[in-house]
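Pasting a structure below so you can have a look.
A single protein chain has been removed from this complex, and every other one stays in its place.
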Amino acid sequence: MSTILEVNQVYKYFGGVKANEDISLTVEQGSIVGLIGPNGSGKTTLFNSIVGTHPIDKGNIKFNDIEVSQLPVPTVAKLGLLRTFQQTRIYGKLNCIQNMLISSKPEKDTIFNIFSKIPEDLTTKAENLLQFVGLHQKRKLRAGDLSFGQQKLLELAMALMNEPKMLLLDEPTAGINPTLINGIIDRLIKVNKEFGITLLVIEHNMRVIMSLAQRIFCLAHGQMLAEGTPGQIKNDKRVIDAYLGAQ
Amino acid sequence: MKGNKLIIYGLLLAFGLAAPFIFPAYKLQISFMWILVILALTWDVQGGQMGYNSFGNILFFGIGMYICAGIQIGMFFPLAEWTSSGGEKTFLHTPSQYFQGFFVGLILAGIVPAIVAALIGYGILGLRGHYFAICTLGLGIAAGEIAGGIELIGAGQGMTAPPWPKGIGDTELRSEFFYFLCFILMVVTFIFLKWAYQTRFGLILNAIRDNEDKAEAMGIYTMRYKIIGWIVSAFFLGIAGGLMGNMVGYIEPTEIAFAGATYGVFMVLMAILGGKGTLWGPVIGAVAFHIFKEGFWTFFLGWQYVALGALIVVIVVFFPEGIMGWLREKYPEKFGEIVDEADRKAQVELK
Partner (left out) sequence: MDLLIFKAPILMVQASMDGILLGVLFALIAYGMALQWGVMNIINIAQGELVIMGGYIAYFMYTAGIHPALGIIVSPIIMYFVGWFLYKTVIYKVVDRDLFISILATFGISILTQQLMNFVFGADVVVAQSNFGTTMLFDNSVTLPNAKIFSALVSIIFAIALVMYMKKSRLGRAIRATAQNSRAAKILGVDTEKVYAATFGINAALCGVAGSLIAITFTLHPYVGLPYTVRSFMIVIVAGLGNLPGVALSGMGLGVFEEFADYILGTEFRIGSVFMLLVFILVYRRFKLSRKREYLK
């Protein structure tokens, strides 16, 4: 198995705040990796650093052996590295199907492509993916009218529509009805096994991340605290202290 | 439904074509109304569809106006002498010169602003929200001030456009000529935008409006689309400006060409009044605005601007969703929004 994502000694400061300090991690292609840590430990900042939402102060980040830390956000996304947002980001005034259609991966960005009509089969693909996340019945509704949890599912479907190689998921089960969480876990495992998408998942729900991930990294106060298998992390005293003693 | 739509379009088209003969005294008025529709339609590409509220689209209108007249004159006579000597008193266009100059001028009136949009787009469209709004406001007004200082195009006094050539009919024919040009330009603009909005382009503009950061995060190079949108608007605005300059006959930098503080802002109001982000909204808004304005000028002479200012405040504060928005809330089915209560209440099921 090859390494699809390599984060090397990344630093990110916001003024005087050390949001990420000397973070290094690797993700093997085809795996599911977890990223946990108390609030404010720098998890979402790390996601932002990886996909290029902000520049990093030190270090480098390689995706499929390509250095991505200097690339603009759309370029990174086009390489196949996508992320979802903690506070969902969808296109509020458009309906779910339209949200899906915009998320599709165009072959080329030529002038002819820009002014071309959206092909029929994309709509079918969109509907299937909406079905996959359980939103099929709501496909004609405005995305802005969906509940927070439903928007999270839509975001996941939109990401899948784009056929990424790797997906960074920021708290995918937050705000989801607890009865549906098992269904989400199954879907994510399916996405990983059948679609071959590598997953890096930020989660606060320990049950979810323990059943999903093969490896887990734990951040605290902007630094890498521990890494290991779910079993190792669960029993790691430093991790337990970080969560219990977290400010 | 398709059949019904075609009939409506056909009737509107027929009405538009027949209007100069049904209302001969209002030819120029209705021509001007078509220009207003173009102003509103092109503004809506940025403001309504893309969420970039521009107060400077008038820049392209003015550039088109000056370019067209400049070409019309400059092709046959020295421009500087025309503007300094009061133009048509010393130089006379023959009919063939007039029409040649006019059509070449119109084409360039579309192309040059489009190029300007392409050049400044990368800088200006990188601004967001109110910064974009105020920056474009500054651009529009600065253009008028700067044009007012350039001697070649008449400076603050402005310049006259070439008059209608002698021997080619009377003022009625002239009015009809301009009427049809304005109407055709409006129809072409409408049809082009209608088509464009149904392509990927339209969808991406909306995505930029709803969440530009998300669009970028999904791999869309938003700047490209923003610039293309501006180029489209600039093109049609420029030609409209060229037409307007000729219809009025006199081009003044801050009141007629780069009318930033008036029509530059009115185009925003028209689109909002009709309903921004829709195709028909700007059309309806422009027509309604024109009727209001003519009404104010007739019945409130002396107070017309006060009434206009009050209208603006009322629209913006109390009626921001506009006519189309209001209709959409009332009759969502007619807009293809099937709001099935069952759908809305349905629970997500993951089996």
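First chain written, first letter: the chains are A and B, and each begins at residue 1.
Note that contacts are C-beta pairs under 8 Å (C-beta built on N, C-alpha and C of every residue); 3 or more make two chains touch, one makes a residue touch a chain.
Worth saying up front: this structure is predicted, and the values here are computed from it rather than measured.
Touch with the chain omitted from the figure is made, among B:24, B:78 or B:149, by B:149. The hidden chain makes contact, of the residues B:19, B:37, B:73 or B:124, with B:124.
Touching the missing chain, out of B:109, B:269 or B:286, is residue B:269.
What subunit B contributes to its contact with the hidden chain is residues 53, 123-124, 126-131, 133-135, 137-139, 141-142, 145-146, 148-149, 155-156, 261, 265, 268-269, 272, 302-303, 305-306, 308-313, 316-318, 320. The omitted chain makes contact with subunit A at the following residues, 52-55, 72-73.
Keep this in mind: only the chains that are shown with their structure count from here on.
A separation of 43 Å divides the Cα centre of subunit A from that of subunit B. Only residues 51, 53, 72-74, 77-78, 82-83, 85, 89-95, 98, 101-103, 105-106, 109, 113-118, 133-135, 137-138, 140-142, 145, 149-150, 153, 158, 162, 177, 180, 183-184, 186-187 of subunit A touch subunit B when the two sit together in their complex. Contacts from subunit B toward subunit A in the complex involve residues 196, 198-201, 203-204, 206-207, 209-211, 213-222, 224-225, 228, 277, 337-340, 342-344, 346, 348-351.
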